[in-house]
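These notes concern the structure reproduced below.
All protein chains but one are shown in place.
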Amino acid sequence: MIAQHVQDCIDACQACALACDQCADACLGEEHVHHMVACIRLDRDCAKVCQMAVSFMASNSAHAADVCKLCAHICEACAAECGQHDEDHCRACAEACRRCAEACRQMALSAHNLN
Amino acid sequence: MIAQHVQDCIDACQACALACDQCADACLGEEHVHHMVACIRLDRDCAKVCQMAVSFMASNSAHAADVCKLCAHICEACAAECGQHDEDHCRACAEACRRCAEACRQMALSAHNLN
Amino acid sequence: MIAQHVQDCIDACQACALACDQCADACLGEEHVHHMVACIRLDRDCAKVCQMAVSFMASNSAHAADVCKLCAHICEACAAECGQHDEDHCRACAEACRRCAEACRQMALSAHNLN
Partner (left out) sequence: MIAQHVQDCIDACQACALACDQCADACLGEEHVHHMVACIRLDRDCAKVCQMAVSFMASNSAHAADVCKLCAHICEACAAECGQHDEDHCRACAEACRRCAEACRQMALSAHNLN
């Protein structure tokens, strides 16, 4: 059985990885792609760490909380960048990143309190 | 916008990657872990290819259908192995693998018809 | 012990994943990034499948040859795209992709002959 706050964090990380991959590819398709470079780079990093966080949590890893702390940090950076753009995919991505950062912080905090 | 059959396939792959990671770790925790080795190995492979399939589909990759074909193949092998075990995590994983294999076949077929 | 043709393929896949990640980021840094979009997308896909191929081979997976076949296919597509650009990172990436495609074909062929 997976605890609820871990399941919530898995859901948030899956949604965020998806939003980041979609946003990065949509940014590459924009006419003004040269304005989207910072966004593409952060989407790329954020998708990777979210995918890894999901896998560590699903595997019940002893290091899941450490990965979630890092994930929260990168999600915040990605939310800050995507939040500056008006495209729908950037807005959706920024929102997914904010939710994921919060879920990762909760997950890391709960793990810390248990240990 | 993601087409419905692609979204269904993303959902099935995310669920399957999760079930495989959970099953592999639960198998490692079984007293009779030596009977679960084939299952652990297939869970490991299946989780990886499902994660990659999600990422290719979310990125709208031209090669997403190719990855889904491979994913269906590995999911079937994992379902066949997990389906031989009575543990709850194996039964849940076998079911997730079967659904994912079917969704991946549909996705690959639809992509083929479009191209 | 890893067979020599598998070790060669691991080396080629590691080098190719590296070259693709470097090329994608360097393309994002080019002034004419809008001309590099197809290259960035293929680099992205190729890096992922090369990383997965390394992991399947290192894990002695029963499905390593299947992954290498897919990897050869995506490497060829990436080599064809990168080969059309004059930037040093694209030329280096195209060369790494060609070598990786050849090593993956050899690996898949050897596995087929053994089975």
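Labels A, B and C are assigned to the chains in the order they are written; within every chain, residues are numbered from 1.
As a working rule, a residue touches a chain if its C-beta (ideal position, glycine included) is under 8 Å from a C-beta of that chain, and two chains touch if they have at least 3 such contacts.
Everything numeric in this text was worked out from a predicted model, so none of it was measured.
A.B. asks: Please output the residues of subunit A touching the missing chain, sorted low to high.
C.D. replies: Where subunit A meets the chain not shown: residues 41, 44-45, 48-49, 52, 55-56, 59, 61-63, 66-67, 70, 73-74, 77.
A.B. asks: Footprint of the hidden chain on subunit B, which residues?
C.D. replies: So the residues of subunit B touching the unseen chain are 25, 28-29, 31, 33-34, 37, 40-41, 44.
A.B. asks: Can you list, in ascending order, the subunit C residues touching the missing chain?
C.D. replies: Looking at subunit C, the ones touching the missing chain are residues 2, 10, 14, 17-18, 21-22, 24-25, 47, 51, 54-55, 58-61.
Criterion: only the chains that are shown with their structure count from here on.
A.B. asks: Measure off the straight-line distance from the CA centroid of subunit A to the CA centroid of subunit C, and report it in whole Å.
C.D. replies: Each chain's C-alpha centroid was found; their separation is 26 Å.
A.B. asks: Provide the C-alpha centroid distance between subunit B and subunit C, rounded to the nearest whole angstrom.
C.D. replies: Between these chains, centre-to-centre, one finds 23 Å.
A.B. asks: So the centre of each chain is just the mean of its C-alpha atoms; given that, what is the distance between subunit A and subunit B in Å?
C.D. replies: That gives a centre separation of 22 Å.
A.B. asks: Using the touch rule from the top of the page, what residues of subunit A touch 2 or more other chains?
C.D. replies: In subunit A, 25 touch at least two other chains.
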